[in-house]
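Supplied in structure tokens, the structure appears directly below.
Just one protein chain is left out here, and the rest sit where they should.
Take a look at subunit A:
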């Protein structure tokens, strides 16, 4: 059905073959992906794409995302950068998109192998959680410490990877994860559960690591309200509330991901793939629990001293990755 829609669009003369009209499609509305919009605009400017538009499904539902993708094909989009709504369930839609001749890349999150996605460009979530926990252990100081871990939706396969990574880092340091609170990447449950936990167990923990956006925001506010800087915390992402809490000393630092780089480099790669390049089989791919074609878009720990310049830090990572991207991961006719 999608192939027919794409064919009709091409026959209608809506799109020239050398015009890349890319769509950046997250799994649903979430502030993490907002940087994709600017990334798309910058990619259009820098790589001369026809367009690279940020298109958000109305809700976090695989069906809503699939319907949006189908509609985008009929609107003439011919390259897709997709955060898979489900690592397995999205595979069939991605295959349909690929059948239209459009390059499809999984960005932000991966599809489970085998899939028709060219590769996966995203945060190595386990590595990020592991590094974040190590930073937390460092700021908590010596002695056996107790850590609480606040994380995202359990249906997201990344959540279990994060839980395991935090546990691994803690055990390696001789510390203990005393509580994992999951399924709280939404304001109401995060507010209720994190505050309830801190009300009852604030004296039983030395550190908090958060590995999802909303829990990071809520925990930052909770620590500010308690006003107790004894409990150290390492957050994730770049919400203003978190960054301000880092500045004010209520949060030790935050593990930044690189959504901008994912969108920007993803759009660059999709355009190259539309114009004759192919994915290099023997590139130095990393592997994660889902795919053996993974590229780490980078992560960096930002403490109070670097919070004002975090954008530069992420742009630096993006620039470094882009400078060698084509030579490392693609085969292009010269």
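Here is the rule we use: a residue touches a chain if its C-beta (ideal position, glycine included) is under 8 Å from a C-beta of that chain, and two chains touch if they have at least 3 such contacts; residues count from 1.
The rule is simple: contacts and distances are computed from a predicted model.
Asks: Could you check which of "NADH-quinone oxidoreductase subunit D", "Multicomponent Na+:H+ antiporter subunit E", "ABC transporter permease" or "Alkaline phosphatase D family protein" matches the UniProt name for the chain that's left out?
Replies: Matching the unshown chain against "NADH-quinone oxidoreductase subunit D", "Multicomponent Na+:H+ antiporter subunit E", "ABC transporter permease" or "Alkaline phosphatase D family protein" yields "ABC transporter permease".
Asks: Where the complex has a chain not shown, which of A:192, A:248 or A:305 is the residue touching it?
Replies: Looking across A:192, A:248 or A:305, the contact with the absent chain belongs to A:192.
Asks: For the full complex, which residue in A:39, A:182, A:269 or A:295 touches the chain that was left out?
Replies: Once the missing chain is taken into account, the touching residue is A:182.
Asks: In the complete complex, the non-displayed chain touches which residues of subunit A?
Replies: 26, 29-31, 33-34, 37, 56, 58-59, 154, 178-183, 186-189, 191-193, 195-197, 199-201, 214, 217-218, 221, 225, 239-241
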